[in-house]
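Okay, structure first, notes after.
With one protein chain held back, the other chains of the complex are shown just where they sit.
Naming follows writing order (A, B and C), and every chain is counted from residue 1.
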Amino acid sequence: MTNSIREIRDTDCILVIGSNTGEAHPVISYEVVRATRRGATLIVIDPRKISLTRHAALHLRPAPGTDHALYLGMLNAIVTRGWLDREFVGGRTEGFEALAAHLEAWAPEVAAAACGVPAEQIVEAARLYALGLRRTAAEGGESAPPRGASTILYGMGITERSNGTELVKTLANLAMVTGQIGRPSTGVNPLRGQVNVQGGCDMGCLPNVYPGYQQVADPAVRAKFARAWAQRQSQAGRELTMPEAPGLTFIEMIRAAADGRIRAMYIMGQNLMMTNPDATLMERAMRSLEFLVVQEIFLTETAQLAHVVLPAASFAEKSGTFTNTERRMQLIRPFARPPGEARPDWAILCEVGRRLGRRLRRPLRWAYGSAAEVMREVAALCSIFGGITHERLETVGLQWPCPSPEHPGTLFLHAEQFSRGRGRFHATSPAPPFEPTDDAYPLVLSTGRILYHYNGGPMTRRAAPLDWREPRAYAEIHPDDAARAGVRDGQACLVSSRRGSIRVQARVGGVVPPGMIYVPFHFREAAANLLTHADGLDAGAKTPEFKFAAVRLERLRAERSGAAGGSHPPPE
Amino acid sequence: MPSAASGTTARPRKTVYLGDPLAEPPPPELLAILERHRGRGDVLVTVLQQIQAQYGYLPERSVRYASRELGIPLARLYGVATFYNQFRFTPPGRIQLQVCCGTACHVGGAPAIVERLKAHLQIAENQTTPDGIFTLQTVFCVGCCSLAPVVIASGAAHGRMTPGGAESLVRDLGAAEEGRP
Amino acid sequence: MRSTVKVGTSTCGLATGAEATFRALQEAVSETGLAVSTQRTGCLGACHREPLVEIVVDGAHVLYGPVTADRARPLLEGHFTLHGAPPPPEDWVVSRTPDRRDYAFFAPQVKVTTANCGVIDPLSLEDYLAAGGYEGLRRALAMSPEAVVAAVTDGRLRGRGGAGYPTGLKWKICRSQPDPLKYLVCNADEGDPGAFMDRTLIEGDPHRVLEGMIIAAHGIGARWGYAYVRAEYPLAVKHLEAAIAQARDAGYLGTDILGSGLDFDVIVKEGAGAFVCGEETALMHSIEGRRGTPRMRPPYPAASGLWGHPTNINNVESYASVPSIMTGGAEWFSSLGTSESGGTKTFALAGAIQRTGLVEVPIGVSLRQVIFDVGGGIRDGHSFKAVQIGGPSGGCLPECLLDTPVDYGPLRATGAIMGSGGMVVVDDTTCMVDLARYFLSFTQDESCGKCIPCRIGTRKMLGILTKITRGEGDTADLDRLQQVAHTIHTTSLCGLGQTAPNPVLTTLRYFRDEYAAHIHDRHCPAGTCTALR
Partner (left out) sequence: MVALTIDGRKVEAGAGSTVLDAALAAGIEIPRLCHHPELTAWGGCRLCLVEVEGQQAPVPSCGLAAAAGMVVITHSEQLEAHRREVLDLLLSDHPLNCVICEKAGACDLQRYAYEFGLSESSHEKEIARKLYQDENAFLVRDHQYCILCTRCVRVCEEIVGASAIEVAQRGFEAFVATPFDAPLVETPCTFCGNCVQVCPTAALVPVDRIGKGREWDLTRTRTVCPYCGTGCGIEVATRGGEIVSVSGYGAPANGEFLCTKGRFGLGFVGHPDRLRRPLIRRDLAYSLGLIDTPPPAALGRSPLGRSPAAGETHVEVDWEIALDLVADRLAAVVKESGPDAFAGIGSALCTNEDNYIFQKLVRGVIGTNNVDLCARV
């Protein structure tokens, strides 16, 4: 997030896009609710009627996959109707002329035709967002108040798309053209889905950067880490060389594993059989590996395929830090003893590193007395975390960048200038989803989370109250589609894609628009990711398109209410 | 009581998916009422009043429809409906008897009238006779204090009442009502 | 010859059969072929003689009552001496003069807000205009808003709802708020048992209330008005809605009223049966569609009212006084009352007196004048015991305090309050402990439950009082009563709770011997408490 969670409550206008905040980030949705109660205007852009729409002034429901046009229509309205922030555009950005020329083709009416949202709603959303109008101001229509603060909150509905990077750039265009960034309660704010997905990236679990986003391609960076990691200083320059070429991204790894180029894999705390697209492909890849190590707290669906499973301590049993979606690093403290012989992940990895280093003659320094010592090494090597220690975190969480022990942390980014200097506008164009619907698979499947479960479910499905509340897999279906397929509310139905099919309970209602089916992916007995595809990755981020797969809906002959299940080959 | 003493709270049975109880659209007469009030902030009590005027009481489904169609939390509708004396969730009798218990009526003998009617109809306050003809209520002042005590039957006020007068009034009304289909 | 037969068909009249009387008169007129027009009017106030029929022939008034349906034809034939019918018996006649001052009930009264009640047809705008209606509005629109507020201030009009806050000051505070969207509310949620002033006013002269609201809107700068009318007053709602429709058609409501540029309109909201909604913040919650619980003040409605916008709330009688201030002038209006409060006050006179009804007297006359001169004293040979003034928020005053003037300050000094105008007289057949218990059962029933002292405290007081009326009380109970009453009075959130102990405290103060009789002698002097008979 460019800004902080707490700033949301003081926002004047909130744009929630592709995020079911109320279920995926409930506590952030509380901030949105607070803001609306203080008079903020909430605009929800989502094909689904998510829980936050209850509080929304506007709910725009573009046809699935067509929302890009909507944003372009908004941009067009902002530019042509003079709602842009000329000072910001002139002083802080570049490439506006090209963008403006590009937008000429995207009048709200054109956008409306493309996405199915009435043009006047597009224009109204643009006006409310651009000027940051509160509800009262929006209705009164009296003298124009000074530009309020608007914020964009977006989720996987934007990023889990074949053109996700383009979409994010488009949202950045919206923020920059209206000057809704670099101030309190503004910004472009992705809501990160997992507790430490931010921290994992920060710590260099990415194929192109070291911790602190230091480029792998930079020889000085490689030398710095080689020097720091080497067991003995004298060896550093001579023997320890760091790999130069950027590595494979996740789906590339999977494909490489499936066709034998990757032979061994080490997976830490990640149940990719459940959470990744095209579970059939995932399983093939896992089974193709000569050696798979999984480090886990449960024998997950992925761990079941591993040659060796190493028992890890959970968050409840170890110290360390998590970094949340607003870049805030916070301390976790143990409150339970690890079961049996389970150990903290970092401690297991050090053991592996020690042994493997001996065998590969790459001995590194692994002697950490505690997680706090690990963090000291991180701080020493990464300037943006330079001022962060476990001792400081005892009392308060710190938002990076935090370069020195005195630095208070950074509430919001881009205050004076963007990371690259001037913000660059990108002229983007909509692209259809990778897998189009057709007669055989006429419906769009979208997958995602629900309130009571998390990811592949190893944790939440073992938390008794949560599994009591939501014990089985289901699909949200529009009444029209249900009627066409002869599927009745509450009964079992079959959802199939070109890759597989699952049996789920039908929940027929107005949550999804016609033509769309929504299936949560938490239930192993009806794994939604048997249906999704791993093709058509986003060109920039290599993210798979979870939000769009072509499927069909069928009635089950021998109906058993509440039955749920999955199978690999699509039934004939 | 939430305590260790009684602590063996059995885990409740698994939830079942209840489906959408309001899958059908609202009946036309209700929809007509709701349509009049869409998008206004000052209509909650008025909507409940009009629903009650339509059905004689507030059927639970109607309140649920009002919540969904007007975007008002159901809990608020329920809280409001139970706050005000006017609203009821069960059908009333065909004739609603209201004995005024305002100050002037009270000192003028309203309590005796209430007792007499309760005995005559064999029901308690806020109850309806088994034949569905009478509902008996007490109200605090209908503004006819100068004619105290007052009994209101189906909206018509009868002043200067006595226990005997009230009983014969109810007898007459009952006799007239019984003749009807 | 222009002859009119007027029948008072307000709720009180209808309760005594005025509708049947009216029909019978119409029938009689058509059967006899008399050139007489029949007309419905509001309530003249002399409810003890309902149904009232007034026959006006060439300016000669005769007021008859009670005229039940069976008397309609004899009355008509007698009055107009048809076929040699005998004149109506003298005991049917209430008054024979246009100002009706020949009848003792009317003699001490000064009618300002109720001047048209029982005189004009409340559903006729023409009648209202003929009686000088909307002249006050015309004058007000010719004045600056500030001048309108100043006139109300100079008239020394104080809130007739009971609290007596200076109306002009209230308007001024609301007017000075920067928020351009302002609301105005007419509080017609007359909930006090024993009060029917607002009902009579709206039923009998709805345009006057409306006119007062429009003048207030001009003075304050309000765009929208709400009239919050008690649900138990269906006829008042009907008359007010009819008046609003007429006023809209005639350009007194809507946009650019009478070409003055003023935009204002009124929406009627019916209450739903909650006494506490007479409290202004609870009333606003009710309009907003919430539970009618009061909230803390400040902020006062004048600063933050409906949906957070500045809102002016006055009661019916306050608004009804305003047109007269505009036409009669502030000086005249203030001269009617005392040095502290100008104008007149209406009272709903009920209970054990000869002449019950709605009366309007100048502020400052004594209770004795109201009860004995207007009301004619106690009926049926009983003796005066107490007057309960101000409803459940008020108190019970004994004979020795009957010379107290009806004014805000002096009444408060006795432990009672002016209140909205309920005045119930009780004689020696009423038990004061039972009366106190009655009021506590009312407030306990009507407590919204938001604050602890009111929710639980009134319940506990009721329990103690019930114990005493059952003959199960002891001396300590009186101390406990007083102690709890003190806390409820001091710590309750709103006026309902703060004043709930008043009937108990005043009866304890002035009729302690009756409590003593219940406790020590296990005896109810009035014979009301059945357990002690």
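As a working rule, contacts are C-beta pairs under 8 Å (C-beta built on N, C-alpha and C of every residue); 3 or more make two chains touch, one makes a residue touch a chain.
Bear in mind the structure is a predicted one, so any value in this text is a computation, not a measurement.
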{"item": "For the chain not depicted, the shown chains it touches", "value": "A, B, C"}
{"item": "Residue among A:Leu413, A:Ala427, A:Ala541 or A:Leu556 touching the omitted chain", "value": "A:Ala541"}
{"item": "Candidates A:Ile297, A:Ile384 or A:Ile477 - the one touching the absent chain", "value": "A:Ile297"}
{"item": "Of A:Ala119, A:Val197 or A:Leu413, the one touching the omitted chain in the full complex", "value": "A:Val197"}
{"item": "Contacts of chain C with the absent chain, listed as residue ranges", "value": "274, 291, 295-296, 298, 444-453, 455-457, 459-460, 463, 480, 483-484, 487, 490-493, 498"}
{"item": "Absent chain, residues of chain B that touch it", "value": "1-5, 7-9, 11-12, 15, 18, 60, 63-64, 67, 73-79, 82-83, 89"}
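In this section, only the chains that are shown with their structure count from here on.
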{"item": "Cα-centroid distance, chain A relative to chain B, in whole angstrom", "value": "52"}
{"item": "Whole-Å gap between the CA centroids of chain B and chain C", "value": "27"}
{"item": "Chain B contact footprint on chain C (complex, rising order)", "value": "11-12, 14-16, 47-48, 50, 190-196, 199-200, 226, 230-234, 267, 269-275, 286-293, 307, 348-352, 356-358, 388, 391, 422, 424, 426, 430, 435, 438-439, 442, 445-446, 448"}
{"item": "Complex contact set, residues of chain B against chain A", "value": "11-12, 14-17, 19-20, 23, 71"}
{"item": "Chain A residues within the chain B interface of the complex", "value": "54, 464, 468-471, 474, 479, 489-490, 505, 507-509, 562"}
